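Quick notes on the structure that follows.
All protein chains but one are shown at their positions in the complex.
Letters A and B mark the chains in the order given here, with residues in each chain numbered from 1 onward.
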Amino acid sequence: MKITLPYSGLQWSDLWFVLQGIGNTVLLTVIAATIGTIIGLALGWARGESKTARWAFAPIINVVRSVPLIIQLILASSFFAMAGGEASPLVAGCVVLSLYMGVLTSELVRAGLASVHITLRRAARSLGMSYWQELRHVSAPLALRAVFPGWVGTLIALTKDTALVGVLGYVELMRATQILINRTNEALLILTGAGLFYFLICYPISRYCRRLEKAMNHD
Amino acid sequence: MKKLLAAAIAVPMALCLAGTATADPSIDNIIASGKLRCGVQLDYPPAGFRNEQNEPEGYDVAYCKDMAAALGVEAEIVETPSAERIPALQSNRIDVLIASTSITPARALSVAFSQPYVNYINVVLTRDDTNITSFDEMKGRAIGGVTGTTTEKDLKSAFDQWADPAGSYTGYGSEAESYLALSQGKIDGLIVGNAAAAALIQSGQFTNLKVAGDAPTPPDLAGIAVRKADQDLLQFVRTFVWSQVTSGRYAELYGLYFGAGEPPALAAPMVEY
């Protein structure tokens, strides 16, 4: 009887497998970045404007920042299981990473708002602007401008951290890489390819970001 | 302000959870949905691995397909890494866990096991150049195993008994990694299911590995796990496992994935499951 072999060499069709992994990485990054930014803006603004919010959100922010993402992911997945919900690895990953991105972004937004001088805000209000008008036309544009480089940095961190969702069985690029390594034993070649992908995405953005920061510090 | 805040948090959560539904788990649901979803570990050759097309294959995968056929539904293979096996089962992402899971009382507190559907007898796996020819010769050597497996526990208890300061023990995250470590010389020996070892050596990927005698370990009997509440499904699985053996399909699958030789009995001496 013929034995079916668990090991087989690398072949062209594996490129498609890797591309699917890249697609999954990008999908997860885009979803988590979008939701996370929305959460971050709201959370940062709430924490900046209200003491109650600062106090109320402190526990969750502390936990998100002090517990490894791997454990957050496993816990989230188990939590959905306990709650009786049916959460795919994509959903669990998307919830955890959105929250993570949100918390990091909120720190930036809060600092950004704090950087807008209080006299400027008072001046705007005394010109007859409502709270929202002032926020929309004065504080927010100034704060967001200060926040942008930091936000891009957070985005890069997020892109790299999507690699951890592979632990839940979500086949993103790093997981696809590991599967191929286990199957083919061609670690160096496959890893170099995967590393190159992350680098080519993150490096130009981080350079752009650094130049931006420099330019902003000069004016 | 408050409403806006609440919306900003609730909307994305809702987006994320969209498509999430809670279902009543039972055999009727499997029939109604037309799908049997099996949790399989795909880094556990030859029970679970990916073939050249990166599609799931192996003894456990074939077992799932047979079970689906017996139910008259389609098989859906869900890859469940170690930490995901139980959440996947509890969150109703899979119906059965066919992942070569060793039957233990501690685990039976969390899931319901069928009787054994596969039996792993352990052998010593080593490299050609280590001079190890039997289990006891692993004393004082660098050995390893897969973290959290029953096999690891057996090997570690022997390792602790030897208490040889020259020896060392390393735990690995998956079978594949431990084979790689052995082949690359990170460790000199490990114990592994005999069938898996045979398939591994015949694969031609690890030409420097060989089997060096049996390991004096109790038989590693693995069962299929279902949710504790799914007693009707458990009854079906038990009947199905029985029929796989009586119909000769067990021997056939065993030969296909684990190699030639007598398929081991799916029982331990002196006791019934």
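Points to keep in mind about this one:
Basically, contacts are C-beta pairs under 8 Å (C-beta built on N, C-alpha and C of every residue); 3 or more make two chains touch, one makes a residue touch a chain.
We take it that contacts and distances are computed from a predicted model.
Think of the chain that is not pictured: of "assimilatory sulfite reductase (ferredoxin)", "ABC transporter permease", "Cytochrome bd-I ubiquinol oxidase subunit 2 apoprotein" or "Hydrogenase accessory protein HypB", UniProt labels it "ABC transporter permease". Of the options A:Val30, A:Ala83 or A:Leu127, the residue whose C-beta touches the omitted chain is A:Ala83. Counting the whole complex, the residues of subunit B in touch with the unshown chain are 82-83, 85-87, 90, 104, 106-107, 109-111, 146-149, 153, 170-174, 177-178, 180-181, 184-186. Residues 62-63, 65-72, 74-75, 78-79, 81-84, 156, 160-161, 163-164, 166-167, 174, 177-178, 181, 187-188, 191-192, 194-195, 198-199, 202-203, 206 are the ones on subunit A that touch the missing chain.
Here is the rule we use: only the chains that are shown with their structure count from here on.
With each centre defined as the average position of its C-alpha atoms, the distance from subunit A to subunit B rounds to 33 Å.
On subunit B, the positions that touch subunit A within their shared complex are 1, 4-5, 8-9, 11-13, 15-17, 20-23, 42-43, 45-46, 49-54, 57-58, 78-81, 83-84, 86-93, 174, 176-177, 180, 198-200, 202-205, 255-257, 259-260. Taken together, the subunit A residues at the contact with subunit B in this complex read 1-8, 11, 13-14, 17, 31, 35, 38-39, 41-42, 46, 49, 53, 74, 77-78, 80-82, 84-89, 91, 94-95, 98, 167-169, 171, 179-180, 182-183, 185.
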